[in-house]
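And now, subunit A:
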Amino acid sequence: MANSLEFNDVGKMFPGVRALSGVSFKAESGKVLALLGENGAGKSTLLKVLSGDIKPDEGEILIDDVQQSFSSPLESIKAGISVIYQERQLIPGLSVAENIFAGDLPGSSGIVNYKELRDAASEIIQKFGLSIDPDQPVGRLSVAYQQMVEIMKAYRRNSSIIAFDEPTASLAEAEISILFRLINELKAEGKVIIYISHRLGEIFELADNIVVLKDGQLVKTFVCSETTEDDLIHAMVGRDIGDTYANLSRNSVYGDTILEVSGLETEDIHDISFSLKKGEVLGFAGLVGAGRTEVMRAIFGADKILAGTVTFEGKEVHFKSPKNAIDAGIALCPEDRKEQGLVLFRSIRDNITMPVLAKLRKFLFLNKKDEAVLADAAIEKYSIRTPTADKIVFELSGGNQQKVILGRWTSDLFPAKLLILDEPTKGIDVGTKAEVYQMVCDYAKAGMAVIFVSSELTEVINVADRIIVMKDGRITGEVLRAEATEEAVLAMAMAGE
Partner candidate 1 sequence: MTAQKTSKFFRSKSFALIAIIIVMIIAFTLGNKNYISAGNISGFMTNISTAGLLAVGMVCLLISGNVDLAAGTEACMAGIFVATILGSGMPWPVALIITILFGAAMGLFNAFLVNVLGFMGFIATIGMSSVYKGLALVVSNGINVSISNQGFYPLGAYSIQMGKFALPLPFIYTVVLFVIYGLILKYTKFGRSIYLIGGNRNAARLAGVSIKKVSTILYINCGAIAAFCGAVSTAKMNSAGPQAISGTEMDSIAGAVLGGVSFMGGSGGLGGAFIGLFLISAFKNGLTAISLPTYWQTVAQGGILLIALVVDYFGERSRVSALKAEAAQAA
Partner candidate 2 sequence: MKKVLAILLAACMVVALFACGGKTDPTPSADPTPTAATTPGGEEKPTPGPTTDGVPLGKILEGDHAGREKYKIVYMCNTLAWAWNAAIADTLGKLGEPLNYEFTAWAANNDFDAYLNNIPAFANQGYQGFVLGIDDTLAQASMEACLEAGVSFVAESTTIMDKDGLCIWSSVQQAQVKNGGIAVQWLYDHWKDYWTDATLDGQKVGLIGLNYSAVSGINERKPGVEQKFAELFPDGKFFDGDLAALGTTGFSAEGGNQLSTQIYSQNPDIEKWFVVAYVDDWAIGATRAAEQQNITDKTLVVSIQADAFLAEMSNNYTGNVYVAACAVSSTEFAIDMANYLVATISGVATPETIWPEWNDAGGSYPRIQVEGTMITRDTYKDYLAKQAAMLP
């Protein structure tokens, strides 16, 4: 069991970009060390160095003051390190038990002892207080439970150092608390835990120490109990974001009602009714799984409507597919940019100009020059960090990817009348978030109607003019910004629990 993990003056250079430089900190056993930083600050790179995926150009990693050198992920695992990524590393066709013990199945002379496997797996499952069937194929588990299987795998490997990369990104409230319980268990066993997340609330709940990275460098190390949120934010961006919301230049002139939804019903949502005026920013608040995304998909024509009506610009509409909605002037920035938004293996330019390709056509061919102008404008506008517009979107950081999608729907050639943004600031750094908020207000000023869906309460109640709260597929409340407080909105989001 290792007692400490230390990064000593670690540096890494990629062509054109210095990802890490002079990073030094120490994590100790039985403690959670949180890594905080904007997108592109170097967190992922640091994790990759830890897991042996890449080798640092300078500096070293020390476990218990002994220098380590990993030439492959396998060696890092042997040294007792497990990294739990956002993407699952499991075999869907095999059972939970087989995944936990992958590569190390119990049994002698090549034959697998299934009884032993099942017992050993059950032991670990019980230890963590879960009720998962060890013979269940892993592919059938929910994302959250799959993650727990990964944790058990790390535990089985007797890893003394476990790192989590944004583990709560797609978890529901109840699952998050189970996760925290597991992490605390690991803490109690004396593991060294590294925790990367954007959610300050979680960090304050879990972490003992916090390391803030900015532009590849270590800014400051904090002791959690002696720090405030403002301190952290300040360290991350170097300026006070406290005035973020106060400094927003909002729109106060509303036009006619542009969207009216009445009694909308799909497989996941029931009896949804609301209206929206031009120039208004309407926020949708609620917990994960409340059904907000489903409402947006129904309006956008992506899901089948079972009952109810949608009236757009005074006419009742039945969008059979997103294309119809786009043609009508509605744009949707989806929640899951990887699955639903981006064409991952195409360039930034391709992704940005997708919906307006028709307009960029000159005779039969795409006007490459106009395309480039459009793409560059968007890159500029959103400060997308990339050397060129040709970069494959897959290689961008999460936050930059989100910016690409925003760029797509807000280019000059696309006359959106209604802009639906679903979790637009997910994975975006604080500085850009402020830019996005202002952008939303600017759209409103320009006469667009904006729907703003977000799970971050602070964000939604401070940016929107009016907030609708949902829970379990129904609307549970509606408030104006002036009257909204986090507690009140949260109460509505959890009504009845």
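As a selection rule, all candidates are chains of the complex that A comes from, given by their letters.
What we mean here is this: a contact is a pair of C-beta atoms (placed from the backbone, for glycine too) under 8 Å apart; a residue touches a chain by one contact, two chains touch by 3 or more; residues count from 1.
This one's a predicted model, so the numbers in the text were calculated from it and none came from an experiment.
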Candidate from this complex that touches subunit A, chosen among 1 or 2: 1
Footprint of candidate 1 on subunit A - complex, ascending: 73-74, 77, 89-94, 98, 102-105, 107, 110-112, 114, 131, 140-142
